[in-house]
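Note that this complex is displayed minus one protein chain, with the remaining chains in position.
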Amino acid sequence: MKKHLLSIHDVTAEDIVRILDTAESLREVGTRVIKKVPALRGRTVVNLFYENSTRTRISFELAAKRLSADVINFSTSGSSVSKGESLKDTALTLQAMGADAVVIRHSSSGSPLTLTRWVRGSVLNAGDGTHEHPTQALLDLYTMREKLGRLEGLRVAIVGDVLHSRVARSLSFGLVKMGAEVTLVGPPTLIPPDAPAWGVDVSYDIGGVLPKLDVCYMLRVQRERQRQQYFPSVREYARLFGLTRDRVAMLPEDALIMHPGPMNRGVEIDSDVADLPNSVIEEQVTNGIAIRMALLYLLLGGTGADGADAGEAA
Amino acid sequence: MGEAEIRRSVTRIAHEILERNRGGGEVALVGIAARGDDLARRLAAEIERIEGVPIPVGVLDITFYRDDIGYRAEAPEVHETRVDFDITGRIVVLVDDVLFTGRTIRAALDALVDFGRPTAIQLAVLVDRGHRELPIRADFVGKNVPTRRDDDVRVAVRELDGEDAVDVLEPVPAPAVANSEPSDRSNGSDR
Partner (left out) sequence: MTGRILLRGGRVVDPAAGRDEVADVLISDGAIASADGPTTGATVIDADGLVIAPGLVDLHTHLREPGREDKETVESGSRAAAVGGFTAVSPMANTEPVADNAAVIHEVRALGERAGLVDVFPVGAITRGLAGEEMAEIGEMVEAGVRIFSDDGRCVPEARVLRNALTYARAFEGVVIAEHCEDGSLAEGGQMHEGEHSYALGLAGQPREAEEVIVARDLAIARLTGGRLHLCHLSSAGSVELVRRAKRDGLRVTAEVTPHHLVFSDDDLVTYDTNFKVNPPLRTPEDRQALGRAVADATIDVVATDHAPHAVEEKEAEFDRSPPGTIGLETALAALLTQLVEPGTVSLTRAIDALSTTPARILGASDHGGPLEPGRVANLVVFDPAAEWTVEPPFASRSRNSAFLGRSLRGRVVHTIHRGSLVVADGKAQR
């Protein structure tokens, strides 16, 4: 595996299988009385969160702690980050502290890559701008594999604001890499013009897509997108593309309903749909910790020296 | 060792475990992945056949407890861990295929302690090849096999490899050719 995880393109299909298998073993740690293994004892993992995200940050924090690593949290409120210290200066400070890994979430696309210039440790992208969110994609792949037994040939629809979704990008790339069939669904104004080059299909008709799915993955649609005029109104959006009770009835019985959270109940997904049994939204959260443990373990468990080139070509 | 020899060792170790622990009442077997767990299951089956007592079997992956994480090029491969029973108050017999430096067993002891507090921990191995680096010794041994430090001891078990065998292989000498790269022989399973 490569030294950093900045994008889903940094891992091969074989790497992904390895990550998912490792996460499988690590999930068991969370069921023990003592939820800890000493694998990363003495290592320092820094959470550098420029965007508020309690959920993801806690997931990474728990992941690092269960591997016995030391965790430092830099978040936007309070710290030097909010006082306007530049990314570079923050990075150099982390470097001086001896961070073995930096988990970064930032609103500017490309910030994780920029960070790799100034820190010697591994950099993990926890979401950058509208670019990528590889750990979310991996935990989603894990959830799908666990529930449906495979990834190859799965028929997955990703529905909603694909244009602004880093999750949709990473997940699409990841699914295509693992041989799944992906269809993007949404108003044309929210489907990226370069989408056909991703190896996915595009449809504007959710009703036509639902009956043939194994997974229906709903994206969050922010109300401010209506203000920015990507669609006329939330009402029309929900009518044309929302996952309503009626639409859920069109899904095959074993199909999964997924959502990266947080949900806009009543917009992209009806309230009672999110609570249906084939909705695995809660499990996505649990699996997140195991996946992040697996990633930290695989990135920090080797020296990184020569490891990046030997064996698996990244 | 061949298939017959291995079978006899397993039977003998099963008897020894029962003898030492006055029947199998408090005993549990925990095999160290990989291959140790297959051996553990065979031992449990033998014990049940001999004594009629069912023995719980768990599998332990010690990858996360290794002392060489971060020293190798790649993070070591991870296997399944499953211990479905409470080890507190039991006599846990760790089962592994080869006892070498003792570091694997040290890691297994650390891992076990996270699962509970056994009354006692004993160790059963199919092969003891010497060269201990830590003060660890086995309670039950299938066969003592003296080896050189850089020999490669290969164990095959039917469940995983299709056959039962233990082979000792000498290291392959580097070819004496000018301008050749030094042979990149990966170390044997130095667990």
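Points to keep in mind about this one:
Note that the chains are named A and B in the order they appear, and that numbering of residues resets to 1 at the start of each chain.
Definition applied: a contact is a pair of C-beta atoms (placed from the backbone, for glycine too) under 8 Å apart; a residue touches a chain by one contact, two chains touch by 3 or more.
Please read all numbers here as calculations on a predicted model, not as lab measurements.
Shown chains touched by the hidden chain across the complete assembly: A. If you put the hidden chain back, the residue from A:S86, A:T189 or A:S271 that touches it is A:T189.
Interface note for the absent chain: among A:L87, A:V176 or A:L240, the touching residue is A:L240. Set against the missing chain, the residues A:P232, A:P252 or A:G266 yield one that touches it, A:P232. The chain not shown here touches chain A at positions 187-189, 204-205, 229-233, 235-236, 239-240.
To be clear about the criterion, only the chains that are shown with their structure count from here on.
Listed in rising order, the residues of chain B touching chain A in the complex are 61, 63-66, 69-82, 110-111, 114-116.
Only residues 1, 18, 21-22, 24-26, 28-29, 32-34, 36-40, 43, 67, 297-303, 305-307, 310-311 of chain A touch chain B when the two sit together in their complex.
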